[in-house]
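First up is the structure itself, then whatever we jot down about it.
Complex shown without one protein chain; remaining protein chains in place.
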Amino acid sequence: MIEFFQHAITGIMIGSLYALVAAGIVLVYKATHVVSLAHGQLVAFGALFFWLFLGGLGLPFWLSLIPAFVLTALLGLLIERLALRPLIGQPLFAAFLMTFAIFIALEGVFVLYLKGQTRTLPAFLPTGNLAVYGLSIPINQLISFCVAVLLFAAVSLIFKYTKLGLGMRATAEDHRLAQSTGIIVKNIFSYIWILSAIVAAVAGIATANVMDIYYMLPYIGISGLIVAICGGLDSLLGALVVGLLLGFVENVGAAYLDPLVGGGVKDVAAYVVLLIVLLIRPYGLFGLVKIERI
Amino acid sequence: MAQDENKSIISVNSISLSFGGLQVLSDVSIDVRAGEILAIIGPNGAGKTSFYNCVNGFYHPYKGEIIYKGKDLTRLKPHKIAALGIARTFQNIELFSGLSALDNLMAARHIHMKRGALSGCLFFGPTRREEIAHREQIEEIIDLLEMESIRKKVVGSLPYGERKKVDLARALCMDPKVLLLDEPMAGMNVEEKEDMARFVLDIHELKKIPIVLIEHDMDVVMDITHRISVLDFGLKIAEGLPEEIKNNERVLKAYLGEE
Partner (left out) sequence: MRPCGVFDKSYGLDIAIIRTWQHWVILISALILLYTFPLFGSYYLVSFMNSLAITVIVVLGLQIVSGYCGQISFGQDAFMAIGAYTSAILTIKFGFSFWIALPLSGIMAGIVGIIGGAPSLRIKGMYLAMATIAIHFVVIWLILHMEITGSFKGLYPPPPSLGGFEFDTDERIFYIIMTVMVIMTYAARNLVRSKVGRAFVAIRDNDLAGEVMGVNLYYYKLLAFFISCFYAGIAGSLWGHLITVVNTEQFTLMHALEYVGMLIIGGMGSIPGVFFGVLFIRILNELVMFSSPVLAKALPWLGSSPAAALGLIAFGLALIIFLVFEPRGLAHRWEIFKSSYRLYPFAH
């Protein structure tokens, strides 16, 4: 039993990373209805920028954090300005394909920079394990878990209670209608991409805390997308719950099923979960069901 | 002959439809008789289009039944109903926007074409002959609706009135036994409306099929229809000849509001 809980806790810790990645995707979707495949790149670049200052230049933690955020936000802004803004008014699917194009281009830049090597962040969080009831929890993972939950709360509050959040929600409902009430929709798009990029940077740093920065890192965006879709795409709560759930399923599944099928459950669990959710509830566990009108 | 014309082709027997808590149709019964032009009128949101959607199978009413020539349509899928010969047009013109007008019409011949994928790949002999035979039938409808000049234009780029025409032509190309028109004259100017009314009458005369018409323009409705049903908030509040409807108190109330 204790073994099961250990697997579960480890899984949930990893799951909080998925949830963080998904949060950025949900944010962009909520305001623009664009599903961003490029988000994984923002996560990876966030981690890379942070490494540049912390590991590369040897700056202290806080001093590395701020330029990493700024640079990632700039990247997000650039994506919005140069690639997505020209597509306003075109079918949403074009924007989806555009984020896919951005993913490929940025993947090239990422690979070019890494040159086939990996980068490891120096430890910047307290190390060691916390022992509770016979379970051991790495403290740095616990910290990133808490950061994730706090960030979710903060973003939800922004959406619910600030004027900017109101503008974002209005824009999500109907671009033209929002425009006509005096909301500058283009600015909203820029803000949301900046916000999403900062969340991505947090996710990237938290991820790089537990794994190396290497050329596959951007593909965590796919896991994030899976979580976002299963959660319902427009639901932050859904992203959090499904993110944690996915980490749990992956880890526990790997622990108990790997011996039966010869390994590799972790690589495929997320995709199986996605397919099942899409077949049972096409609009996600927490998503709104759309009624088609004609 | 007279008896034939009164035989009902589609009889809708007290159907009810709701979305969540919203009652869209309650106990609506409407008969469509052979050889008539029937108008369904009513204020916006009265459930007219939802009624069509029930008849052609997009929505399934939770109560009541829809009988077409002795066959129950209530649970059938839209493509099955289409194959039985019920065609419709759309309020918001739902065309295949990437295809030319001609291909839109050819697509509507779908239910009448028999050749499958494999012979489509070869496109030789019988397939090619079938294609040409159907093309000839379509040209007749193009001729009838006077749309020769837009034949090869991509419909997405056509002006509104022309798209409405393609929508009607597409329904006609299905060789329907019953034609349901959803606001065919909405947003048109007087001349275009006159053209459209003439087309509806032409079709009725030529094809000898019942036509159901949802329309807001009362002049047109009074002029060309034989019978009128009035819906309001999902209820059928009146039915009868145009003259009767004109003076029906409940209809006037629904349109003009209570004094």
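Per-chain numbering from 1; labels A and B assigned in written order.
Keep in mind that, in the parts below, a contact is a pair of C-beta atoms (placed from the backbone, for glycine too) under 8 Å apart; a residue touches a chain by one contact, two chains touch by 3 or more.
Given the structure is predicted, the values throughout are model-derived calculations rather than measurements.
**Student:** Looking at the whole complex, which of A:Val28, A:Ala73, A:Met98 or A:Val252 touches the chain that is not displayed?
**Tutor:** Reading the full complex, the residue touching the unseen chain is A:Met98.
**Student:** From the list B:Ile66, B:Met106 or B:Val200, pick the residue that touches the absent chain.
**Tutor:** Among B:Ile66, B:Met106 or B:Val200, only B:Met106 touches the chain that is not shown.
**Student:** If the hidden chain were put back, which of B:Glu65, B:Glu131 or B:Glu192 would touch it?
**Tutor:** Checking each option in B:Glu65, B:Glu131 or B:Glu192, the one touching the absent chain turns out to be B:Glu131.
**Student:** Of the listed residues B:Arg170, B:His204 or B:Arg227, which contacts the missing chain in the full complex?
**Tutor:** In the full complex, the listed residue that touches the missing chain is B:Arg170.
**Student:** For subunit A, enumerate the residues touching the unshown chain of the complex.
**Tutor:** Those residues of subunit A that touch the unshown chain are 35, 82-83, 86-87, 90, 92-94, 96-98, 100-109, 111-112, 115, 222, 225-226, 229, 261-262, 264, 267-268, 270-272, 274-275, 278-279, 282, 292, 294.
**Student:** Residues on subunit B that touch the omitted chain in the whole complex?
**Tutor:** Here the touching residues of subunit B are 56, 58, 77-79, 82-83, 87-88, 90, 94-99, 103, 106-111, 113, 115-117, 119-123, 127-128, 131-132, 135-136, 139, 170, 174.
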